[in-house]
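Excluded from the complex is one protein chain; the other protein chains are retained at their positions.
For subunit A:
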């Protein structure tokens, strides 16, 4: 598909470095965790997981996202998607736990919306660097929300993994995780020690070129799965013994260790 010419209809300042862009293009068929390729004209095209049917939530980290932050309501970007495999939607009788770090809350938030709408019991461990950067706390209000901040400015001082270590996860049927890969890998290790990783889904990030599972730039070792097509959401069992938590590849295909 060609990029859909999409007009920015609203911009929400979520934190000093994170904004949500709303578009006049709706991806109604998208499942939580799926992504779109966002074409910032004249700059680059980057994958962004949908934070809503017509929104992406962006952290300013590089050329493309910096250029996005210069755009305003009425400006346009090109959107292709939705692509990839999203999260498994929980059944109404399942207990779910969300673990999100930083802007990693964005891909999980649409799932929390569904959980809240259906009255499913959902608990959240929501981490950020400081109190100003806590993302979407109101969208996760489908049950208890434990806030952690690296600097201790709100909630429990420390990381989501500190909170997780003290949390009994045996009652949860499904656990959903997104955040920096190091964080996710530590979550994976904690849950694996409890045999809970197979009921856990992780949303991964890799360098994408084509975004449609053809070029192979985002292939993961050792099975050669494409993060853009076979993921970006993977079950913990699929990630056992993989490159997850150890290394990724840059745009030239060179390995970069975490």
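Heads up, the rule we're going with is that a residue touches a chain if its C-beta (ideal position, glycine included) is under 8 Å from a C-beta of that chain, and two chains touch if they have at least 3 such contacts; residues count from 1.
Here, contacts and distances are computed from a predicted model.
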item: Listed names "Thiolase domain-containing protein", "Dihydroorotate dehydrogenase", "Amino acid-binding protein" or "NADP-dependent malic enzyme", with the criterion being the UniProt name of the chain not displayed; value: "Dihydroorotate dehydrogenase"
item: Option touching the unshown chain, where A:72, A:119 or A:224 are the choices; value: A:224
item: Contact partner of the left-out chain, one of A:9, A:43 or A:88; value: A:43
item: Options A:5, A:118 or A:246, residue touching the unrepresented chain; value: A:5
item: Contact footprint on subunit A, counting only the chain that is left out; value: 1-3, 5, 37, 39, 41-46, 76, 78, 80, 208-217, 219-226, 249-254
